[in-house]
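Up next, chain A:
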Amino acid sequence: MSEQFSRRDFLKLAGLGAATTAILTGCGPASRYVKREPYQQMPEYNSVGQSTYYATTCRECAAGCGLVVRTYQGRAIKTEGNASHPLNLGKTCARGQATLQGLYNPDRVTDPNKTGSAMEWDAAIQVVADALKKYKPDEIAFLMGMAPDHLFDLVTDMANATGMNAPIRFGALGMFEARATLSKAAETLFGQAGLPFFDVGGAQVVLSFGANFLETWLSPIPYTRGFTGLREAKTKLRGKFVQFEARMSATGGKADEWVPLRPGTEALVALAIGQIAAEIRGGAMPKAFSSVDLLDVASKSGVKLEALEHLGELVATTNGVLAIPGGPALGQSNGLAVAEAVLALNAFAENIGKPGGVYLSALAPNQTEANRPASAKEMQEFVEKMASGAFKVLFVHGVNPVFELPKSIDFKSAMGSVEQVISFATFPDETSAEADYIFPDHHGLESWGYQRVATGTAQPVLSGAQPVVSPFYNTRATADVLIAAAQLAGGKFAEALPYKDEVEFLQTKVSSLMSESDGSFTAPDAFTFMAYFQQYGGWWKNTDARLSSGTSGILNANISAEEAQFAGEGEFFFVPFVSPTLAEAGANKPWLQELPDPTTTVMWNTWVEINPETAHELGLHNDDMVKVISEVGEVQAYVYLYPAIRPDTIAMPFGQGHTAYGRYAENRGANPANLLGGHFNEAGDLAFAGMRVKIEKISSAVSGVGLSRMESRMGVYGEALGEEH
Partner candidate 1 sequence: MTESKVIDLLAVFSDLAPAADAIEQLRALGVHDDCMNVISGVPVTEAMLGRPRQWTNVPRIAMGGAILGLSAGIFLAYISPFLYPYPIQVSTQSFVPGPPTAVVMFELTMLGMLLSTFLGVFLDSFFPNYRPMKYVPEVSDGKIAILIECPHVDEKKITDALNKMGAESVKPAEAQHL
Partner candidate 2 sequence: MIRPEEIKMSTEETGKWGMVIDQDICTGCQACVAACAMENNITFVGEEDAGYGRSMHWIRIERFWEGEYPEVKMTPQQPMLCQQCGHATCEPVCPAFATVHSQAEQLNLQVYNRCVGTRYCANNCPYQVRAFNWRDYQRPEPLPNQFNPDVTVRRMGVMEKCTFCIQRIHKAQDKAKSEGREVMDGEFTTACAQACPANAIVFGRVDNPESLVSQLSHKGHGVKHLEELGTLPNVTYFKGG
């Protein structure tokens, strides 16, 4: 499908919509008043009454799953996983399913505009071209979403050729996944930066230190598939799964053993388990494990010595132990030490580069080195530069930093110091509300592109994207805008992007893969290659390209056995976690809002999880409104008495609390990012779980007001059922 077809070519949808909604039963045919409009010219891909399926890539998170979208008469009807895509093998998560609610969302940006007043695309391109011309290259900055996609390549090309600042990629998911820490720890293990790949499916025992890999961690679908392998593989016994975390996540809920350790002691516990295991196995005690004192660990972490010994024995005596660091365990002041300590357990279990063990993720086909998104610290530096006036023009695409960044990194006011902020948002979010111009990009299902798959599969994958429907609104691909503006700006810009349009750029990039061996398909010429690329939903190698040779040096490294430092005052450790159903950009989709959270079954709102015992002591009840106060800010949310959280910990989901972002997201819930201070770990990741907070009761629960839950409080918690017999 190309964009030459105008919207007119498609059935006018309003009429059909009315037809489908108008059901007056028992009164004869209700659709009597419907009008139908024929195609001006029947598109070749369309056949009357038949659905057409397009392979593309899911843009709801940065994982890069392949989708097959069912379209019917120009409308996208349903997304399914692309069964041949090596990353997700035909499966999708809830966010992938709901992507259509973004496409047909009633609150999208419909036209290019300058602070609300619509403008023409020609003028818009002129604005971009002027900005490129007017300012020095090093005064131009690009901030982009986390996905390593074709637009990132295009801007990188532009930056390389013109001396413009290299584009920065950021996403809250990456922040909460602590990708920089993982990458750094992987460097210690493999001698090479990149995302580690944990083969959960092949393991026999999985020890997860805070990794929420069944929710939205790095690449949710392959890890869920891995979990199925852990539990169901035909060739081995049902695998065991132990989770270490202060607050039971949806992942922890599936664990056979859930170890609620004191936040900040993950490294100690990992090292202690290593020490016990090494003792049981005999031989020399690895240096990494030798520094901890077991009794000390037991008292600090709150995990009983017997429990540690039992776990150590498990590690020592079982084949196929896999330890995974992640989530809040890494988002602490000693996050890197945690990662190293946990990876050391893997080294001790000798599973590096073995099935059921740890690999370094394969690089994507047209990639030479791992390129991780910016850490929070790098973002802080970026924002400081913005605030200092170093950037005169800022382009924002695919990210909503005003919402996603912690409160201590004040992106919003820094935007004021940038002369011109141009947003390419498809959706009116908090950042675009502050921007000078919004030049809306197509929705992911309306746009061309490709995306590198960073992790999750053994094969190098370049996932392909193509429009499955023609653009619904007067939007334009950002790549096209940039190419056109670069031509208009001339000079180095025009030279850097010598393309007619986005498609030509893609073709150039993708056809460079033709010469690669072991590809999933071959083609005689670039056009055919490109066509196959669209048809299969990408190109991938058929070989396992994961790095599997690790240096076992990590066992002899000095791993700090300190507890994490906690910022701020207050009686509670604070664990913010990403809502598995909403993540950072799902709040605008009504059906994602209406999906119950896997752990609490809450819909449409934000809650504060408190241990029932603690709540009882504080006189708090379900649905009481409380204020959570950290050193930098405070937010209000309803109390949820959560039976699986440490009494000294409270937790809040991230994903709600938007002040813009459409009718379904606006003024709903609270944003825990507003509590987060600017503390980082050694790798530069935000110590988001390294804070202490206070809570204050604002008001008591009122009947009929409170959290919308799928679960029954009576049936699940026995509330209001009276005393037991």
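Inclusion criterion for the candidates: all candidates are chains of the complex that A comes from, given by their letters.
The criterion applied here is as follows: contacts are C-beta pairs under 8 Å (C-beta built on N, C-alpha and C of every residue); 3 or more make two chains touch, one makes a residue touch a chain; residues count from 1.
In this text, all values refer to a predicted model and were calculated from it rather than measured experimentally.
Student: Which candidate, 1 or 2, sits against chain A in this complex?
Tutor: It is candidate 2 that touches chain A.
Student: Across the complex, what residues on chain A touch candidate 2?
Tutor: That would be residues 13-14, 17, 20-21, 23, 25-26, 72, 75-81, 88, 90-98, 100-101, 103-106, 214-215, 220-221, 224-225, 227-228, 231-232, 238, 248, 250-251, 253-254, 256, 258, 260, 472, 580-581, 590-596, 598-599, 601, 603-605, 611-613, 643-647, 668, 706-711, 716-717 of chain A.
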